[in-house]
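Only one protein chain is missing from this complex, and each of the others stays in its spot.
For chain A:
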Amino acid sequence: MLDHNAPLRPKAGAHDDDRVIKLAVLAVGGQGGGVLADWITDVAERNGYVAQSTSVAGVAQRTGATIYYVEMARDTGRLPVFALSPSQGDVDILIAAELMEAGRAIIRGFVTPERTTLITSSHRIAAVSEKIEPGDGRASSEKVHATAEAAAKRFIAFDMEKIAADNGTMISASLLGALAGSGALPFTRESYEQAIGAGGRGAKASLAAFAAAYDRARGITGAAPSGEMAEMPAAPEAGSGLAAKVSGPESLLQGWQQLAARIDALPTPVRDMALRGLKKIVDFQDIAYGGEYLDRLDRAVALDDAGHGYALSIAAAKHLANAMCYDDMIRVADLKTRSTRDSRVRREIGVKDGTVLQVTEYFHPRIEEFCGTLPAGLGSYIESRPRLAAFLDRRINRGRHIRTDSFAGFTALWFIGGLRRWRRRLLRHKVEAEHLERWYDLALGNVSADYALAVEILNCRRLIKGYSDTHTRAQSKFDRVLSALDLVRGRPDAADWIRRLREAALKDEKGDMLDGALKTVASL
């Protein structure tokens, strides 16, 4: 009787028997979320449950975020009324096929501390917005992990994509394994395996991925209640470079020992970065160049002290190495013709025995690159004559596809790589060395007045990257950031401003954010 004053008798959830279990899958289009939803429905039906699954297929599946939703209840002979989409605060199990999708689920309110088991793969699929920044535009995984720990009743996260890939299958299989292993559904392991087996094609690989993820999730379930954080990239072991093996002719090894001894003489905090830098430098050019690097580094160390944690010297060790190893044609050709490169390509592509690998490189040299590889005098001569340069450019400037597995292609690159020994006399080296000196002098000149500012000036080297037009644009950003020096010098927050400008410069291609930030600086 409705017009009675007492509340109605509670209906939903009165009996455990007819409780509806609600499960949502958030995936990225193309991950096989539909297969997973079908499997889960099948498992439920095999266990005497009625289940309903829905999805929004269509255009949204083309690499966009998409949701699959399953509801199930014990079959009592009557058909329950199931909902067709998940509701905030009303989801028992949430499966995210990618870490940011777990974050999206939390934002959308599908994860609640009272009831939701959150199962997510911890791997990342970068969204387009994350990839197109010239710097590092990737979202913070730590933030999602931390929030998920608090937001979910149980949180199970590990790299299920890797498990799937290792077993030669799709992530849907390892997600199902994690679901089974979590014990969040009252179903046996066998019934899950039967559901996969019923699919037929590729069942063996799927079952292997399922098993691996199952064990992994079981392990987590058995572990401390706080759950397990997903693997973060391990921090590089301090000094791991020191143990690196070096091989080569005796005379060079002796030279290397001398350089290494100079590293040992550096303050401890600087050594790791300096050694990495030194290796890069020697690999790029030769022992003597390594000596130049350490000479330059010594200038920073002399101005530095333990009170500052040797931040200046560490920054110098890092950015000097990058600046001295500029990306010229010689370096590219050298790297592309090494035996180590050949083995890396074979490993990455997964070349098996009995197959043949053919490698095509994509080059597009312009007159600038050509002149850079000429002796400084000749290169400058051409560059200073626009009509001659344009004439030559018409002959040089086009895409060249070079087969480095072929004799002719390889030899051409091998020859260019061999120009290394004359590199110091070439135009590009002259330009780079001058630029480097200006920048380095500028940084060190600021140390006594503003230590932090000097470090930030060094860090601006990060802006210089890319080839051709991209490199030119990077140079311009670098110049624009440093153009603000005169405006901020003397301010207590000068270093902060340079850092902010640099970060702005890494946000977009043309430097629109940077221009905005520069206007702000100008108004200070």
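Note that in this section contacts are C-beta pairs under 8 Å (C-beta built on N, C-alpha and C of every residue); 3 or more make two chains touch, one makes a residue touch a chain; residues count from 1.
Keep this in mind: contacts and distances are computed from a predicted model.
Choosing from "ComF family protein", "Putative ABC transport system ATP-binding protein", "Indolepyruvate ferredoxin oxidoreductase subunit alpha" or "RNA polymerase sigma factor", the protein name stored in UniProt for the chain missing from the display reads "Indolepyruvate ferredoxin oxidoreductase subunit alpha".
Checked against the full complex, the one of A:126, A:198, A:390 or A:449 touching the unshown chain is A:126.
Interface note for the absent chain: among A:29, A:183, A:267 or A:291, the touching residue is A:29.
Although one chain is not drawn, the whole complex shows that of A:262, A:296, A:465 or A:480 it is A:465 that touches it.
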